[in-house]
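A single protein chain has been omitted; all remaining protein chains appear in their positions.
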Amino acid sequence: MAGSGQTSTAFDLAAAQMALEAQPFSRLVQARITEFAEGTATLEIDIRQELLQQHGFVHGGVLSYAADNTLTFAAATALGPAIVTGGFSIQYVRPALGRTLRARAEVVQAGRRQAVCRCELTMLDGEGAESVCAVAQGTAMTLNGSARGADEG
Amino acid sequence: MAGSGQTSTAFDLAAAQMALEAQPFSRLVQARITEFAEGTATLEIDIRQELLQQHGFVHGGVLSYAADNTLTFAAATALGPAIVTGGFSIQYVRPALGRTLRARAEVVQAGRRQAVCRCELTMLDGEGAESVCAVAQGTAMTLNGSARGADEG
Amino acid sequence: MAGSGQTSTAFDLAAAQMALEAQPFSRLVQARITEFAEGTATLEIDIRQELLQQHGFVHGGVLSYAADNTLTFAAATALGPAIVTGGFSIQYVRPALGRTLRARAEVVQAGRRQAVCRCELTMLDGEGAESVCAVAQGTAMTLNGSARGADEG
Partner (left out) sequence: MAGSGQTSTAFDLAAAQMALEAQPFSRLVQARITEFAEGTATLEIDIRQELLQQHGFVHGGVLSYAADNTLTFAAATALGPAIVTGGFSIQYVRPALGRTLRARAEVVQAGRRQAVCRCELTMLDGEGAESVCAVAQGTAMTLNGSARGADEG
């Protein structure tokens, strides 16, 4: 039922990078995907002036973009690429300051139609020290009634 | 920076527009604030190619940016400008297609330190017809024991 | 078990009351369903000592039970009875004090497999005055590819 001849292992890091590149908004934000395998995905964004809010911190909208996208990529490691994000919840734990934003998500549980994922967002400073700035959890679902993978790529 | 001698009644639509303009990420997204009064705030974003994902829909990260910011502006009508977003939850209800994204948030309840707000996100087509694409709810809090005290008198 | 030969139009208020009665935990809490039609469901719980926390307010767990169940019943008006709750988010807006807890949920959008719903929780005092104590939003889904098909014809 899932995938017509393609195995899910064909949706690997290189394919995930192409999928990310195919998202105009991800190019605008300049996100990169650095990990994509076995229930885990990592997105990174180097922080520049354009991504800040009025007090010099990374804008919450950048963090929520990263949570949304990383949760969905993690889900795709289990469900394949033909999925949509169902929704998510994010809690900010401290102002986001630093050189690079890293969002790392993992699948908590994946069924045939849906995956539940969690995500931790950290800021890295110039020395690579990492501090949590937000946590998120959310869901992604296979496209409505379509066989997984069949209609993409 | 926020709340230096200003009373919260001075934080009106014009001031909210300046606050939005002072957010580099909001300028990158090209959001505008069209309503800001008495527990309600509305943000609008005209949709262009850069804001889409790979299937031609508005990227979830744009919707979550809009939810985050509109919830916080709505909270600011009650709490004043010196606040931070605590977090929020968003559920996508259908793919976002259309000319303009509109996010409208309202305060459910505001205390001295925190406000709980809800937000509805809709897409407007060329004729102005509006359809819901996501709903969100979240919180914002006065800054940690500091600035807010100054203008609470 | 659910939907054995029944059409979804037969799932009315009387059937919803039977479904609620069939939940042992809802009998323990003593919840009643007072509205179930066209995208809306209302649950009520008369407050007694057993439902409180240590400060005399209604326990958050009672509020979250009510949100969970009312969101799911509202979804059932659109999806039929063979569904599961996906998850939800709840924000408490003030301590819950009063004679009766009322949870009222409505469907924001329902597709073939999933419904997104919002819920408002209020406390009623002895005179019937109502004040919001929490807001919630969540999702419910048809059972995994199975029972639902039977009564969708």
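As written, the chains take the letters A, B and C, and residue 1 is the first residue of each chain.
The criterion applied here is as follows: a residue touches a chain if its C-beta (ideal position, glycine included) is under 8 Å from a C-beta of that chain, and two chains touch if they have at least 3 such contacts.
Model, not experiment: these values are computed from the prediction.
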item	value
Among shown chains, those touching the left-out chain	A, B, C
Selected residue (touches chain absent from view) among B:53, B:72 or B:139	B:139
Selected from C:51, C:78, C:101 or C:117 as touching the chain missing from the view	C:51
Contact footprint on chain C, counting only the chain that is left out	1-2, 19, 22-29, 49-54, 59-62, 64-69, 72, 84-92, 95, 134
Touching residues (missing chain, whole complex) on chain B	86-87, 89, 111-114, 116, 139, 141, 144-145
On chain A, residues whose C-beta touches the chain left out of the figure	89, 91, 93-94, 108-109, 111, 116, 118, 132, 135-139
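What we mean here is this: only the chains that are shown with their structure count from here on.
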item	value
Superposition of chain B upon chain C: rotation angle, C-alpha, nearest 5 degrees	180
Where chain B touches two or more other chains at once, by residue number	89, 91
